[in-house]
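Apart from one protein chain that is not included, each protein chain of the complex appears where it belongs.
This part shows subunit A:
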Amino acid sequence: MAHEHKLEIFRGLLKFKSNVSKIWGVFVLLSIITIVEVILGIIRPDFLVDHHFLAMRLLNWVFIILTLVKAYYITWDFMHMRDEKSGLRRSVIWTAIFLICYLVLILLIEGDYIYEVYKSGFIKFDF
């Protein structure tokens, strides 16, 4: 709410003097993450491309984790989730996270199954 901003990020490691300086600090953080993502996206280091963890390239894990970090700071500091009551925070965040994880899990498993059917079955590419 209006006059009670929490000014710490990184679990209190970094404390800003004012809300405005916190905003610029978060902007710098988001910019650094984006630059790292773009550089990795252009170079595509062989090590990260060729090694897999849980059937996904390490590079893609890096991208997804960095994206979630960015999403966290946008929600917490730009949308002021950090300053909301925990009830509001949980009802928004956990609802979305649970439903999205569930949907993504089901659809990706199904997509992979259809890929296997195409590959080893007799059905041609038809849609």
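As a convention for this text, contacts are C-beta pairs under 8 Å (C-beta built on N, C-alpha and C of every residue); 3 or more make two chains touch, one makes a residue touch a chain; residues count from 1.
Here, contacts and distances are computed from a predicted model.
Only one chain is not pictured, and the protein name UniProt records for it, out of "Nitrogen regulatory protein P-II", "Branched-chain amino acid transport system permease protein", "Cytochrome c oxidase subunit 3" or "Response regulator", is "Cytochrome c oxidase subunit 3". Seen from subunit A, the chain kept out of the figure touches residues 1-3, 19-20, 23-24, 27, 30-31, 34-35, 37-38, 40-42, 44, 49-50, 60, 63-64, 66-67, 70-71, 74-75, 77-80, 84-85, 87-88, 92, 95-96, 99-100, 103-104, 107-108, 110-112, 114-115, 118, 124-126.
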